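Let me begin by handing over the structure; questions about it come next.
Note that one protein chain of the assembly has been removed; the remaining protein chains are unaltered in position.
Think of it as A, B, C, D and E in the order they're written, each chain with its own count starting at 1.
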Amino acid sequence: MPSPSLDVLAIAAHRDDVEQTCGGTLLKMAGLGRRTGILDLTRGEMGTRGNAEDRQREAEAAAKILRASWREALDIPDGRVENTWENRLKVARVIRRTRPRVVILPYWKGRHPDHYTASKLGYEACFLAGLAKLDIDRALNSQQSAFSHVASAVASVVAGEQQTSGAKPHLSAAEFGTTGSRALPGGAESTRDLPAGADTASLMPHRPFKIIYATLYYDVRPTFVVDITDQFEARFESLMAYKSQFSDQEAGKDIFPARAEIRARIEAMARFYGMMAGVTYAEPFLQKEVGLVEDVTAIPVKSI
Amino acid sequence: MPSPSLDVLAIAAHRDDVEQTCGGTLLKMAGLGRRTGILDLTRGEMGTRGNAEDRQREAEAAAKILRASWREALDIPDGRVENTWENRLKVARVIRRTRPRVVILPYWKGRHPDHYTASKLGYEACFLAGLAKLDIDRALNSQQSAFSHVASAVASVVAGEQQTSGAKPHLSAAEFGTTGSRALPGGAESTRDLPAGADTASLMPHRPFKIIYATLYYDVRPTFVVDITDQFEARFESLMAYKSQFSDQEAGKDIFPARAEIRARIEAMARFYGMMAGVTYAEPFLQKEVGLVEDVTAIPVKSI
Amino acid sequence: MPSPSLDVLAIAAHRDDVEQTCGGTLLKMAGLGRRTGILDLTRGEMGTRGNAEDRQREAEAAAKILRASWREALDIPDGRVENTWENRLKVARVIRRTRPRVVILPYWKGRHPDHYTASKLGYEACFLAGLAKLDIDRALNSQQSAFSHVASAVASVVAGEQQTSGAKPHLSAAEFGTTGSRALPGGAESTRDLPAGADTASLMPHRPFKIIYATLYYDVRPTFVVDITDQFEARFESLMAYKSQFSDQEAGKDIFPARAEIRARIEAMARFYGMMAGVTYAEPFLQKEVGLVEDVTAIPVKSI
Amino acid sequence: MPSPSLDVLAIAAHRDDVEQTCGGTLLKMAGLGRRTGILDLTRGEMGTRGNAEDRQREAEAAAKILRASWREALDIPDGRVENTWENRLKVARVIRRTRPRVVILPYWKGRHPDHYTASKLGYEACFLAGLAKLDIDRALNSQQSAFSHVASAVASVVAGEQQTSGAKPHLSAAEFGTTGSRALPGGAESTRDLPAGADTASLMPHRPFKIIYATLYYDVRPTFVVDITDQFEARFESLMAYKSQFSDQEAGKDIFPARAEIRARIEAMARFYGMMAGVTYAEPFLQKEVGLVEDVTAIPVKSI
Amino acid sequence: MPSPSLDVLAIAAHRDDVEQTCGGTLLKMAGLGRRTGILDLTRGEMGTRGNAEDRQREAEAAAKILRASWREALDIPDGRVENTWENRLKVARVIRRTRPRVVILPYWKGRHPDHYTASKLGYEACFLAGLAKLDIDRALNSQQSAFSHVASAVASVVAGEQQTSGAKPHLSAAEFGTTGSRALPGGAESTRDLPAGADTASLMPHRPFKIIYATLYYDVRPTFVVDITDQFEARFESLMAYKSQFSDQEAGKDIFPARAEIRARIEAMARFYGMMAGVTYAEPFLQKEVGLVEDVTAIPVKSI
Partner (left out) sequence: MPSPSLDVLAIAAHRDDVEQTCGGTLLKMAGLGRRTGILDLTRGEMGTRGNAEDRQREAEAAAKILRASWREALDIPDGRVENTWENRLKVARVIRRTRPRVVILPYWKGRHPDHYTASKLGYEACFLAGLAKLDIDRALNSQQSAFSHVASAVASVVAGEQQTSGAKPHLSAAEFGTTGSRALPGGAESTRDLPAGADTASLMPHRPFKIIYATLYYDVRPTFVVDITDQFEARFESLMAYKSQFSDQEAGKDIFPARAEIRARIEAMARFYGMMAGVTYAEPFLQKEVGLVEDVTAIPVKSI
């Protein structure tokens, strides 16, 4: 049974990014009855602390706190988010499956290359997802089988053997770099990523109506903010659900000060953006389009 | 009886400015049941065609078309809108009298000095209007009587006479430059501008909640636009109500082409801004504050 | 016989882009006796309506209306314009063959990824085309034959056969992703794209003198505009030559309103940019360099 | 005895502005042995709470907390800071008397007109103060006596009396608007503002070496910040010294929450700017000049 | 006999400004047969070296070198260029007398307040000059006589005398601040500034076609530059004609190094702007309007 469409899909590079940038907004949307989802492009294997499995469990816990209806991770390598055709197809596939009205992407500038690349990758995937003539699965399979075949063939020759159909190639496809296939058959995560054929009915063209950019960045002026005063505490808890990221840090120290320091920073940022709009806590966003106002007497935020 | 507060007050330098920049929005607001008003800072005596009286009649006709509840003109000289203390007090006085929630000002850049100066003057008047300790009438009278006295005194001495209280000074106050009084006693326009003492009760401090900038300017990107598809024709008619401005132009020519050319330009601009937001006709505005969004799934304007 | 150099070459992603952005300028240049050309990077196979063959015929018809001396399409996949080494070589090859003085590229921002990527691809191809030591055909053949060989070898092994020189690989090269060869031998379009060796004499290094950016985009201020008042109607007809794009749209409706709506938008944009410079219709452009003025009394466009 | 030069002079419109924008920096400079001063342009008579006398006492208490060597207030009307010749002369006079190396001005944009006007007024006064041929006292006296004479003369005539030299004019000079004299002879504040002739020796031309802009404004990126982690508490206390501003606010409520709310905002801002530079609390500044770096390995603030 | 119109009028605050910003362009225009003029707003009385008379002689010598057809100075006080109604009228009067097609103003930002204020004053004067209903002489006389009368009257009263028509007021009008008259009767300079009534025929409304901004400022990107390679030496000589400015500086030192240092700086700036456009020496300008290009193959300045 195909799942219903999402109202909002937040796409980010790493498993705790959304919790830091737009988690309050996702929770607020859930409170308004919207279905929200989170797509993490990578699985956190490059993180200094913890491993991909720890982070998956934590991500699921965080998703519950944020009341997200859907969360998955792609298998793009951590620290190597690239805007390739294959990655665009993978993200576009998720967009067709989840059919969101609004996509939240990371801001297109940032300190971490994975963040700003995820922004561009996500945008172009939204575009691809809407092309009526694009058969994503076929394109993705061509892309992957071609490389898989090359790898297999080469491996066979290298090994002095005849290639057997379906044999696992000796060289991992993952070693082929930017265009190599990284879809691991049968993995728990990829199962969700590559649904069965019956699901293909859901892969109809879909283009999100709106794309906004979450910008928890220090020196850019947001287009608008979302009041998360009522969601702030839960949003903070969703970040704290990443125990592997924060408990190691606390090892050998008093646990509370470290957590207090993190909280102080998170709070300062939320309050700073809140003050811009006259509310207590807020999350900042950018949009590229101009606004459209129906009633000028209803525009919020005091001018003077 | 003090008149009820306005929901929206549009302030502009000249009597047909509002019709060209935010007339559609005013009409739309009236359609939503809002009370709207227009303050013209000058009376059009410098216009190449027509005179102040013609333009007053035309302004009243245009206001009717735009369904404005209130329209007045100050006596600031046309071509010489200056951001003086006295002018700020005069505008602040109107803001206290009309108590608008939203003030629409001209954009702070522009070709015509009256336009960009009106923007700054209007902003600072909004600020003054909210100062609890400022008695505007007293400040305005001090300002005006001081100059009036100087003028009178000098005139008397020059004329070799004793100054008689209430006597009309021989030198018009208007000749005293930037700070000189230009309030003409008994004039039809100034009556409305200087209400009787009973009205003073309405001169309580008031600061508008919102200030937005109407920017019918070719090369600035608006913060938002207002869809005026349904108001476009009436807005155009409100501009055409300024017959003194458009009929001279037509003298000696076929009247329709001239009007057609004006209409083509007006339409191209409204359509251009409409296209930005996916509607047919729109008027562009800037605001200085960030936005505040309650539901990200309700943000209009398609992204992609 | 090598064809004479072009004065202006417009490069765009899709077959009807040039008609919407700089078609009037191309026609005006032709009227001044300049030789103009159009390079479409893709062939339109992803377009919702019509197919590549339809679009080729339409593009030729449009080129006639615009009086272009030269028009070709590359085989870059529609919806997947990427700034790869191979694509840069392909575009650089066209620049060496056509030797334009001025290259018109799409603006470097935009809604459609193909558009902004075409801008960067085109710029870097202009750079490459001027490198004296770069043998483009050799570089392109290396690039393509390497992949072709890989594909063939793999195909052979997969099929359990010995590879036969010249045999068509079983796996289409097109499936190799960003770096795969997409040159289809013997195709009508590629014939024009890959001229015979005799033409190699024309592949001398060439760098365009000037690169300008056509920017039919709603919210960017152009550096300059070109008056296309006299070319506007023909430019509109060149767009209407894409019947596959516009006639489907009209099916089941009154044909004129749809066309009228398109025309109204096209006209509003052209008029908007025209008003910026005091002419009726214009097309907007950006350039990165500062201007150089010989006579300040001859600078057009009224200031005040 | 002329007082020694100041190292830093902070100029602001209102008596508690400096405490909110650069108080921590002033205190830090004092800790480094620098002599600091504060010039408040107005005396706070328009403030909703308290009066000018209260605010003077509070300003002195705050100055002690910030360890400022010097603090004075000019008599420019609160809510009416204007960039007039007379005001420029008054500020320039203070600059010549205090001879600062660095002047801190408010940022040139802002919500409050007094703030942004103070920025321009302060800048132009720094310029005037350095003009060798400008005799500020003579210029100021001319300016003031001319108006004083006009006022007196007029007053006499109005009153039907002969003017007596030195008699106090019946019309307060303060009523003459932008250029009227507001120097009240013998007032406690003006004594400090108008030193005796012996002090004139100190009125030699002086131009500050450096002008920087304190910008506690929500949406502008600072050029640099100053780490005030060690000064943060004292800076907050200096603001709390303005009891008339903060105790009224607390009347009828639990006093602590109100103060806690103020503190939370102040802290969020300081922490936000601190995070930009990797310190706990900071104050933001803009400068117009480029920087000059002697040792690139000594540039602070981590990049990545 | 009214003098013929100017093609170009450069307006600047001080007598050697034009020589440093657009002198090469003026000379080049003269070489193309254009009539050029220079309006200096002030007379240099605040300059550290020399006096107004020296500077007048030097300005005339410099004008000869630059082959300017016309040069005058207004009587606006040096160091106090203000954008007042009176000053705007004075400059507008010059614009009507000289009727330039192009006006060159200083850039609207700068270190010296006189420079950026001159930019705004000049712009608004261009606007006023075109108002058909504005009688500049009448407006200017009203303005001046009003103040003159006030001054005279007051002076009389102060002195206990009856005012005698035409008597020289005891208080110089110059002491009245921003709006006081500074027209010195009978001065050589004011004679040129206030032509006889016969000349009034030339005071017909006139608005320049084009306003450009000379921007010899270090960190702004020009819109365009003018190649002054052939004019560079003469332009440098026109600056050196200000002996009072440069010979004092050299007193007590080797004259050549000082001059060499000035030349090195002037040359570096001219060369820097020249490099932007591929020429040896150039002067930079800004314009606010978009450009209008007739032939894209004729756009100068290499892109790549």
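In the analysis below, contacts are C-beta pairs under 8 Å (C-beta built on N, C-alpha and C of every residue); 3 or more make two chains touch, one makes a residue touch a chain.
Everything quoted here is computed from the prediction, not taken from an experiment.
Note that the absent chain touches A, C, D, E when the full complex is taken as a whole. On the side of chain D, the interface with the absent chain consists of residues 7-8, 25, 29, 32, 34, 101-102, 104, 123, 126-127, 130, 207-212, 221-227, 276-279, 282, 284-285, 287-297, 299-304, using the contact rule stated above. The missing chain lies against chain E, touching residues 111, 218-219, 221, 264-265, 267-269, 271-272, 275-276, 304.
Residues 84-86, 123-124, 127-128, 131-134, 142-143, 145-147, 149-150, 152-154, 156-157, 162-163, 178-179, 290 of chain C touch the missing chain (whole complex, contact as defined above).
Criterion: only the chains that are shown with their structure count from here on.
Steps from chain C to chain E, taking the shortest chain of touch contacts, total 1. The chains touching chain A as well as chain B are C, D. Listed options A-D, B-D or A-B contain a single repeat of the C-E interface, assigned here to A-B, on the basis that more than half of the contact pairs agree by residue number. Chains compared, chain B against chain D: the Cα-based superposition rotates one onto the other by 120 degrees, nearest 5.
Separation between the centroids of chain B and chain E, computed from CA atoms only, is 34 Å. Counting partner chains per residue, chain B shows two or more touched chains at residues 123, 127, 150, 153-154, 157, 178-179, 219, 221, 276, 290, 304.
Taken as a graph of touching chains, this assembly fits none of the simple shapes: it is neither a line, a ring, a star nor a complete graph.
The full set of touching chain pairs reads A-B, A-C, A-D, B-C, B-D, B-E, C-E, D-E.
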